[in-house]
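As you look at this complex, bear in mind that one protein chain is not there, while each of the others sits in place.
Per-chain numbering from 1; labels A, B and C assigned in written order.
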Amino acid sequence: MKKLINKPEDFARETVEGIVLAHPESLKMVNGSFHCLVRADEKKAGKVAIATGGGSGHLPVFLGYVGYGLADGVTVGNVFASPSAEAMHEVDKAIHAGAGVLHLYGRYGGDIMNFGMAADLAEMEDIEVTEVLVTDDVASAPKGKEDKRRGVAGLVFAYKVAGAAAEKMLSLAEVTRIAQKTVDHTRTMGVALTPCIVPEAGKATFSIQEDEMEIGMGIHGEPGINRTKLQSIDDVVTEILNKIIEDLPYTSGDEVAILVNGLGGTPKEELYLAYRKAQQILTEKGIKIHRKYIGEYATSLEMAGMSISLLKLDNELKELVDAPCYSPFFEQTR
Amino acid sequence: MKKLINKPEDFARETVEGIVLAHPESLKMVNGSFHCLVRADEKKAGKVAIATGGGSGHLPVFLGYVGYGLADGVTVGNVFASPSAEAMHEVDKAIHAGAGVLHLYGRYGGDIMNFGMAADLAEMEDIEVTEVLVTDDVASAPKGKEDKRRGVAGLVFAYKVAGAAAEKMLSLAEVTRIAQKTVDHTRTMGVALTPCIVPEAGKATFSIQEDEMEIGMGIHGEPGINRTKLQSIDDVVTEILNKIIEDLPYTSGDEVAILVNGLGGTPKEELYLAYRKAQQILTEKGIKIHRKYIGEYATSLEMAGMSISLLKLDNELKELVDAPCYSPFFEQTR
Amino acid sequence: MEKITKESLKDILGNIVKVMEEEKNYLIELDSAMGDGDLGLTMYTGFSAVYAEIDQLDETDMGKLFMKLGMKMNSVVPSTMGTLISTCFVKAAPKAKGKTELELSDIVEMGQAAVQGVMDRGKSKVGDKTMLDALAPAVEALSAAEKAGQSLAEANIAAYQATIDGVEKTKTMQSVHGRAAYYNEKSIGHPDSGAVAVMFIFKGIRQSFA
Partner (left out) sequence: MEKITKESLKDILGNIVKVMEEEKNYLIELDSAMGDGDLGLTMYTGFSAVYAEIDQLDETDMGKLFMKLGMKMNSVVPSTMGTLISTCFVKAAPKAKGKTELELSDIVEMGQAAVQGVMDRGKSKVGDKTMLDALAPAVEALSAAEKAGQSLAEANIAAYQATIDGVEKTKTMQSVHGRAAYYNEKSIGHPDSGAVAVMFIFKGIRQSFA
């Protein structure tokens, strides 16, 4: 296990400590617990609060999306493991500003259980909670079972749009509707070339040959839809982008935001090779790129690979996706 | 060679194509050559132009630092290989706005030769050219031979500061002085855990055991100063930061900018572990962190490892390092 | 013992910890095949924490005790199974409220509330190849034993046997929840690891009555 870490069992905590030391003007812990982080600025009374959370090991997901025009609080678990309902509840209480809390997170078993329990706890304290699960990974369940899909990089669109909606002081019902609409308009598919190593496990999340790749592999190493010989990036992008496009479907005349996301170990150069081909394909199909994100937005430690996400925009979503936002990990100014 | 690419010989060109397709409002080619990129916005008459360049494979270095408050043009070589003097000359001509050109780049053999030749070519066209070589890598030559050192992540400070100085409409002599002062105040040291693979070479730049790391390894795999068993991040940071601090030296009462830089394959989590320890050490030594950069700022494809750079600030440098800047790869707003 | 007190609850938890310690590696192995391999650790860690916690609590009201132990379990091991076991404690708690001793009839009620809690929380049902396929038959066995006027010891022997049978049945099922569901048909043939964990819980309980 080739990692620059201290004790594996301290990895998640020390990472968060480093982040809070680096960005005290943006993020603070609740009750000194590294599991519970919220925006460091004053909360705005009457603004819908957005809570997210999940396992560590996916930076900037999840805590990197806490900030202005994004989420308000995050619960941080150990690597690839859900945080507890109790910790989620602490975050909910800390960010609640009288207008309710939206639980916005990726659809994974442990997280669903815990956010569910946290919602029960919130109810006892008369905090209104709604929930939107991000389910963008086309590879994780067939069409018709969209609600059984996992949440991957499409989370970023959900944070961006819902966060902007909340910043506009829309109601909980409205922010929830818009978040769900964003999820409904988002599709992602990825490819993995190498596994990653969870520090405490000390071994690779899956094994794969030196000349193989897996289309649709999950960000924790969940099985994908197709393991093949390594292909050219043009072929990979063609395959995954077509799967994405057919699934929603995205059609000629649509405007989209695109996210070309690196999983951690893949150089930025390769992400731009992917963007190059994606733009060619979308242009050919008459789909217009309104906004693009290219970089590491949702990772799996040092896993090599990348994903492409599309968000179909209408006027409402366009305005929200274009709104400014700021966190130490994700700033949008233009 | 596990990479998401097309033909290895097309790698550098296609990467730049992807970047220019993605960011046409920021970057454009000169004469349609992917080797020559300049700011896409109108040039400001009388502003000193800053030209940089070097091999591909280090994104965001070099082309990612072309933008407002940064460099004005860049010449892009093949992976880890200098671009040609002729291409540099094309960039110089394109960015020259009547106030001369500063060649600002990392000290590597091929680049020195070519920027030298480009300076000769510029002289023939009555374009005044000065040169500042970034030489921040403490591991690459002993104290006393600072001018023989390689340029690594410290490039980023040089771009940031010199770019801000040029944007203030200072003279070529002033911008050059300030760039050199920035270099003189910057020290970097890194550690590598894994090699990277140059696409056209198809094999690792060096070999290293699964349980080893190399302190001071160069970004192209140049030998470092110490190959040891893998150590904890706290120990690694202690070792490299002390070497940096002693070299300048940085002393109690100093204010610094710090850059914790990932080499490509290292997860952001580990960079924050490094920052955590670095901040502890600096605080103990009475060195104040005025500004911090944590992320991938100068990489070597998929190489795992990281570096720490310090820039000692005085009032002049502080103002310039704090100035806003914008490129698609590097934005500073606060 | 015909009633469960705080003391005997502690004894039961201690036995569960022992079983989980013995079976840790087996559970890890099982969960690795179709999941992330944490189950052995989470069950051992979670029950150890709960076992340690019970001494820290002055509480004698069994309802409040169950509630607190459940929250403890979740905060220590918030994995799927950790949270579901925690849910069992939390949902069972109201049925024990105000009591310092629990009879078989209380336990049956608590078990039924736990099963319902898991079904609600997991949006799952018997036959989905989950821990429910061990838990639900075990609670039914307890209920049948109560109706038949059996002792607590006899009831727990029957419950443990029911989990063994339940685990066996999961081998023929296809996973539709959790990570194992990603494997679709490939999950058939393997027992569900959550069901196996439930079987070990009942093995621990049963040992307290041996």
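We adopt the following convention: a residue touches a chain if its C-beta (ideal position, glycine included) is under 8 Å from a C-beta of that chain, and two chains touch if they have at least 3 such contacts.
This is a predicted model, so every value here is computed, not measured.
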Counting the whole assembly, list the visible chains that the omitted chain makes contact with.
B
Just one of B:Gly77, B:Gly100, B:Gly154 or B:Pro267 touches the chain that is missing; which is it?
B:Gly77
In the whole complex, not just what's shown, which of B:Leu4, B:Val20, B:Ala51 or B:Ala85 touches the removed chain?
B:Ala85
Pick out the residues on chain B that sit against the missing chain.
77, 80-87, 109-110, 113-114, 116-117, 140, 148, 201, 218, 220, 222-223
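Everything that follows uses one rule, which is that only the chains that are shown with their structure count from here on.
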Chain touch graph shape: choose line, ring, star, complete or other and state it.
line
Grab the C-alpha centre of each chain and report whichever is closest to the global C-alpha centre.
A
Greatest centre-to-centre gap (Cα means) from chain C is with chain B
Just curious, how far off is chain C from chain A if you go by their C-alpha centres, in Å?
33
